[in-house]
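With one protein chain removed, the remaining protein chains of the complex are shown where they sit.
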Amino acid sequence: MRILFLGDIVGNPGRRAAKLFLPELKKEFLPDFVIGNAENAAGGYGLTEKITEELLDLGFDLLTSGNHIWKREFLPYLSKSEKVLRPANYPEEAPGRGHALIEKNGLKLGVINLEGRVFMRPLLCPFRTAERLSKELQKETSCILVDFHAEATSEKIALGWWLDGRVSALLGTHTHVQTADERILPEGTAYISDVGMCGLADGVIGMRREQALEMYLTQVPRKLEVPKSGRVKLEAVFLEIEPQTGRALRIERIRREEC
Amino acid sequence: MRILFLGDIVGNPGRRAAKLFLPELKKEFLPDFVIGNAENAAGGYGLTEKITEELLDLGFDLLTSGNHIWKREFLPYLSKSEKVLRPANYPEEAPGRGHALIEKNGLKLGVINLEGRVFMRPLLCPFRTAERLSKELQKETSCILVDFHAEATSEKIALGWWLDGRVSALLGTHTHVQTADERILPEGTAYISDVGMCGLADGVIGMRREQALEMYLTQVPRKLEVPKSGRVKLEAVFLEIEPQTGRALRIERIRREEC
Amino acid sequence: MRILFLGDIVGNPGRRAAKLFLPELKKEFLPDFVIGNAENAAGGYGLTEKITEELLDLGFDLLTSGNHIWKREFLPYLSKSEKVLRPANYPEEAPGRGHALIEKNGLKLGVINLEGRVFMRPLLCPFRTAERLSKELQKETSCILVDFHAEATSEKIALGWWLDGRVSALLGTHTHVQTADERILPEGTAYISDVGMCGLADGVIGMRREQALEMYLTQVPRKLEVPKSGRVKLEAVFLEIEPQTGRALRIERIRREEC
Partner (left out) sequence: MRILFLGDIVGNPGRRAAKLFLPELKKEFLPDFVIGNAENAAGGYGLTEKITEELLDLGFDLLTSGNHIWKREFLPYLSKSEKVLRPANYPEEAPGRGHALIEKNGLKLGVINLEGRVFMRPLLCPFRTAERLSKELQKETSCILVDFHAEATSEKIALGWWLDGRVSALLGTHTHVQTADERILPEGTAYISDVGMCGLADGVIGMRREQALEMYLTQVPRKLEVPKSGRVKLEAVFLEIEPQTGRALRIERIRREEC
């Protein structure tokens, strides 16, 4: 099973990067499934129904998300959508769902979305939630991918070891910086601390850099904007998984930049 | 010198409480100066020009604020206003000013607004800023009041000891809960960890309680609203200061509640 | 039913304050039960077996605790003790227990210890844990007391409203500053945001003030010490509860200071 997973897609430039590079990446990697984290796809904060559909039209089979998904006006759509996940370790009463089973070409892939708790919200335990949901999905398929949307490297790595041998891949998101630690853990789980982001190549995690600097220098809080124009990049990983066993055979970092 | 200081004024109910109780409090305490923290006066978040003027019309001589003052549209007014302070320990480039000298009835009062750093923003050191500004104001008057807008009791109490004998009063704000630790420190500084709030009596720090509960139960972030109706309360302290020496003679907690 | 509850007992001065003032408080209030938060009773951090026994000898029927209870060497004792609670909303695998039923004079009191999550650890939901345990204890008694060891006023007040009518009292601890907001909520639950502390009267939340200042001024982390000598205070609340219904009839703040 071949999977392409894109890191946090940030605003218009993030969608532009997907549009620009996905066709060639599909040719090169021939993915069975294309997944991306879309928590910042709408103007840098959250998602909308329109942008969800724009992304699905580009060929995404499923969108994951994270702490930024909770825009009020998106909640009705999130509640009913089968194509957008929110982290599974929010309390049950939160709208939306945190895991999915997707099927294509006779292949089944379970996907679990989780959010970290270090420097973030006090959600349900991501370790126990991952354990519970991976067991549930294993009834359907050996191939399971986890998007762990988290800040602290320590929590990400710990969840990697916790899940080694129980899922096919644990891919970190949220920091918007791709890490160089991709590897296949001893029991067959592909791991990377952060896949990175798709969006503005020369901003600050996808935002206007002069606004980020103003914020750091004055400490006056402000909404950072995503500029419409500017050179873009795409960061992703490619995974190859043995369908019968769910073992990862390959994890490869991808970066494409506009000239 | 007689001073009435009102804790965080939260939204419409907070202004209503001020309107309702200020007349009788003025009669009872005969304050030379009336000051209040207005960081939440506009709908629970920040301040506007219109509401500033509404409060000044009620008889406030000066308004202090805190972490919530930074609404984009208020910044031009904040930059030029002499009646609204923002915490003094933001970097110099931040709009607005953090201390003031107010005069009335031949009396001069220096006021310093500061923000804490524990669980809050990494501002300039409130201890050193207080030291520098109190020295500056002491050239004009012995009477100095500090509004320390902070979360952690430890930081508030430490600043109290640091300033004991250098200012007339250190009044905490921000938690919206009045503390019972008012006292005059050995060198003559009146101290209270938190003055409390003016606003909804039966909410959650001034906000709708069902929304606060929803947020705690689901962890889905949301803007909490301040209801227009509902029983209100006012929390404040009354200070009496010896004008020549700046020593506090009296600090008294005040609470008034609507029936 | 008459209950005396002491706020965080901090180090040697905290135990000294209990020793000094408990006899007269017992005479005055004739409590059926005496409870105290002992998370800082041993040198300001945690508890030991010896100090637990010293406190029980003073007449405490039960000790609650909080974030500071987890000293490695105390865990074996905590695991088996029936007299020391740790917050109930730690994962099940954590040593110790979070609720208890105590009996005396033919009276039964359920006690639940909880820890907040705002600015603290990502524990289990204190709202749901309180709901579950209060239902469990209600099978035995209508009289239930909750010690909510938490930082943020908003979380404490929200839990107060959540539990109103379900428990007899929700008493906040952890900030070491007594709040002035004691009240009986409409459905009969006694509430106070923080009971305060027992310990050094002129320190910084019970610790040496020169060390606290050094830490704030240099930002160099250090263990704050509790001095052996120095004037002490005791902060507590007295509760009166109707045994049949569990409704609170009275909540009264107590402070005693050494001259």
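In order of appearance the chains are A, B and C, and numbering begins at 1 in each one.
Everything that follows uses one rule, which is that a contact is a pair of C-beta atoms (placed from the backbone, for glycine too) under 8 Å apart; a residue touches a chain by one contact, two chains touch by 3 or more.
This structure is a prediction, so every number in the text was calculated from the model and none was measured.
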| item | value |
| --- | --- |
| Hidden partner chain, residues of subunit A it touches | 119, 125, 127-128, 151-155, 157-158, 161-162, 175-181, 193-194, 196, 204-205, 209, 212-213, 216-217, 253, 255 |
| Absent chain, residues of subunit B that touch it | 91, 117-118, 121-123, 125 |
| Positions on subunit C where the hidden chain makes contact | 70, 72, 75, 90-91, 93-95, 121-123, 217-222 |
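We take it that only the chains that are shown with their structure count from here on.
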| item | value |
| --- | --- |
| Chain whose mean Cα position lies farthest from subunit B | A |
| Copies subunit A and subunit C touch via same or different residues, half shared test | same |
| For subunit B placed onto subunit C, the superposition rotation in degrees, Cα atoms, nearest 5 | 180 |
| Distance from subunit C to subunit A - Cα centre to Cα centre, in angstrom | 43 |
| Where subunit B and subunit C are represented by their mean Cα positions, the distance between them in whole Å | 30 |
| Contacts with two or more other chains, residues of subunit A listed in rising order | 91, 121-123 |
